[in-house]
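The complex is shown incomplete by one protein chain, all other protein chains being positioned as in the whole.
Letters A and B mark the chains in the order given here, with residues in each chain numbered from 1 onward.
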Amino acid sequence: MITIAILLLILLALMGAPLHAIILGAAALGFYTLDIEMAVLHIDIYQLSNSVVLMALPLFTFAGFLLSESKTADRMLRLSQAAFGWMPGGMAFVSLIACAFFTALTGGSGVTIVALGALLLPALVKGNYPERFSLGLVTSSGSLGLLLVPSVPLLIYGIIAQQMSQQLDMPSVEIVDLYLAGLVPALLMIVLLYGYCVWATRGAAKAGHPIPRQAFDFRELVDALWEARWELPLPVVVLGGIFSGFLVVSEAAAVTALYVLVAEVFLYREISLRKLPSIMRDSMIMVGGILLILAVALAFTDYLVYAGVPEKLFTLIQTHVQSKIAFLILLNILLLLLGALLDIFAALVIMVPLILPVALRYGIDPVHLGVIFVANMQIGYITPPVGMNLFIASYRFKKRVTELFASTIPFMLVLIVALLMITYIPQLSLWLVR
Amino acid sequence: MTGFLGGLHRTLHRIEDGLIVAVLLFMILLAVAQIVLRNFFGTSLVWIEPLLQNAVLWIGLLGAMIASRKDEHIRIDVASTLLPEKYHPILTTAVDLFTAFICVLVAWYSVGFVIEEYEYATPAFGNVPSWLLQAIIPVGFSVMAVRYVALFGLGLLGKRPKMQEPVA
Partner (left out) sequence: ATTTLKISTLYPDGTTIVAGLKDAGKQIAEKTEGRVKLKIYPGGVMGDDRAVERKIRIGQLHGQIAQGGAFASAYKDSQILNVPLAFNNYDEVDAVRAELDPEIQKGLEAGGWVSFGLIDGGFAYVMSENPVRSLDDLRDQKLWLPANDEASAKAAKAFELSPIMLNIGAVLTSLQTGAVNAFAAPPVAALTLQWYSRVKNVTDMPLLYTFGLLGIHKKYFDRLSPEDQQTVHEVLGATFAKLDADSRQENLSAFQAVQQQGLTVVKPTDEQFKEWKKYADRATAELVEEGEISQAMLDRLNSILAKQREGQ
């Protein structure tokens, strides 16, 4: 009976039932087998109002929507071009940097490809980069920066970890620590990808199609800086505010939202006051979808913990896996598979509650685990069958998903190398934190 | 939809849109006010923090309600990318019924709990009663339930909007 119900839920999920309905169904089924009153679903959903950092999610997302509705992407592209265009593989490096920062600021979720992709792809092609290479670069860079402050997936990992741990159960998982820990791994990814780009395009010069560089022009750099004068202080405000302790993360989000609002509406005047309510509404619909998933995930987690599933899972894994290294290998395989199937938020809310307690017992630092998780998920953005970046790029560039996937394979391999380094060298994540 | 129902429909949309924009604006303003108070006046207001935390819940459910209008929820839709278009109505019919059922289930037990909370009369903070803040949950799930029933109906008439993932 229960087995049939579980199979039915899986079938409905594959048929495209909203994820919140599936997770709620699973939680309800679980509680039903334990004979618990269904009002527990309400109690768990209400726990959404119990998080101290969750407020950052709507505020950062709103700021991201404002940035992508205005001409921020053009300014950012011009600026990075002026600053880095002279380097070998300059345009590729510009793409990486611009995407990383834009993704970090807008919280990922495909906005980057929509906003920057349309600018970067023609620029790359015009710069003599092969089209297939360019497509792959833009599509896979669209999730670069997920490990950089103020990334939303890292924030969500921190929220779940905090909810699970309260204050005493394990080494603290401060959001600030997660952001610090993500810094070096994110840079590692950028450096490796850049290295690959230079290597992959080395043949072009021999073939007589050298990739032109933009000569460094101080005047142009100053102009580009001046053009971006209202947006440039933003990272300083956010990072400075958080790391000086002047602001807690949720407050930094509020300051960001207010700052971006003033900059785009009153200083750049690229968004009219009349358009503002609809941008607010649209951004909050997306946030609502994510928050709903988070809320119902609380119910599902409650069921798992209540039924003692993490303990059972741990016992099961422990009988087969002895060492930390072996566990990490297993974890990477599992997360890459899941990342290929699940949306990043879904993967986080479903997997973190299961994995975190088990990983703790293998002596893995929860902050390091967060970085591993998000790094895996970042690769998940470009792996079929569910790769948000592939879908969005396909829609944006009018290319088939299979074609896009083929173009991203080399970049994916580079990212997997980075992932392995991040996983097996915890110091990369932790040396700024512990 | 015409006449009374159409009017009701539009009014509900306007209320939802207005509320969600208002909550977001309040959130920004209150949070900034708290920062200014703490850093420049060395004090803070006790009710701001819990109010902000509950605002998250409200944004979540209001956003989810609005997203249900056109079924723009996060999903793993494998089947619709694999199956030809002509089979999609079968998928949406089953999915809509199931979603409506789940929303009714939550709404039903949620209403019961909120009534109980009203009888207990526990304040969430200050004089704000806890039931009032929680009431958005049964309201949200009821509205979502109604919308998925409507989507089911539209599906039978062949007028249902396409199943889609929300794309920013």
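Basically, contacts are C-beta pairs under 8 Å (C-beta built on N, C-alpha and C of every residue); 3 or more make two chains touch, one makes a residue touch a chain.
Because the structure is predicted, anything quoted here is derived from the model rather than measured.
Just so you know, the chain we are not showing touches A, B across the whole complex. Of the residues in chain B, those that touch the hidden partner chain are 38-39, 42-46, 49-50, 53, 113, 116, 122-123, 125-126. Remark: the residues of chain A touching the chain excluded from display are 36-37, 39-40, 43, 46-47, 50, 52, 162, 164-169, 172, 174, 176, 244-246, 248, 302, 305-306.
We take it that only the chains that are shown with their structure count from here on.
With centres defined as mean CA coordinates, chain B is found 24 Å away from chain A. By the touch criterion stated above, chain B contacts chain A in their complex at residues 17, 20-21, 24-25, 27-28, 31-32, 34-35, 39, 49, 52-57, 59-67, 71-81, 91-92, 94-95, 98-99, 102-103, 105-106, 108-110, 112-114, 133-134, 137-138, 163, 165-168.
The touching residues of chain A, counted against chain B in their complex, run 12-21, 24-25, 28, 37-39, 41-43, 45-46, 48-52, 54-55, 57-59, 62, 65, 68, 109-111, 114, 246-247, 250-251, 253-255, 257-258, 261, 277, 280-281, 284-295, 341-343, 345-346, 385-386, 388, 391-392, 395.
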